[in-house]
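First the structure, then my questions, so here it is.
Just one protein chain is left out here, and the rest sit where they should.
Up next is subunit A:
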Amino acid sequence: MTNLQRWLFYATLFAVPYLSIVLGTVQTSFTTKYLLHIQLLPLVLLVLFGIYSAWIVLYRTFTFNDCPLAAKELQLEILEARKDLIAKGFKFRD
């Protein structure tokens, strides 16, 4: 099953009971009482997922490690490597 098929499968699992309630095929005292809430459910879920995603991405952006030490270390090691290579007879062209 591809990812797309998996998503469609879950969407169908949701859509069948949802549509049967919204279109009135299935009617109970519960569904009639909360019909508006049920109708809005997909929108609410979508908004919640959006907020969750935005939160995760922002959180991860702010906690994305900066590595100034790694950069500094690399600069020093480049100098070291240059010296080493020159000692071995390498000629830099710059």
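By definition in this document, a residue touches a chain if its C-beta (ideal position, glycine included) is under 8 Å from a C-beta of that chain, and two chains touch if they have at least 3 such contacts; residues count from 1.
Everything below uses one rule, namely that contacts and distances are computed from a predicted model.
A.B. asks: Which choice in "Sof1-like protein domain-containing protein", "Dolichol-phosphate mannosyltransferase subunit 1", "DNA sliding clamp PCNA" or "Vacuolar protein sorting-associated protein 17" gives the name that UniProt lists for the one chain left out?
C.D. replies: From the choices "Sof1-like protein domain-containing protein", "Dolichol-phosphate mannosyltransferase subunit 1", "DNA sliding clamp PCNA" or "Vacuolar protein sorting-associated protein 17", the unshown chain carries the UniProt name "Dolichol-phosphate mannosyltransferase subunit 1".
A.B. asks: To test your reading of the contact rule: which positions on subunit A touch the chain that is missing from view?
C.D. replies: So the residues of subunit A touching the unseen chain are 2-4, 53, 56-58, 60-61, 64-68, 70-71, 74-75, 78, 85, 88-91, 93.
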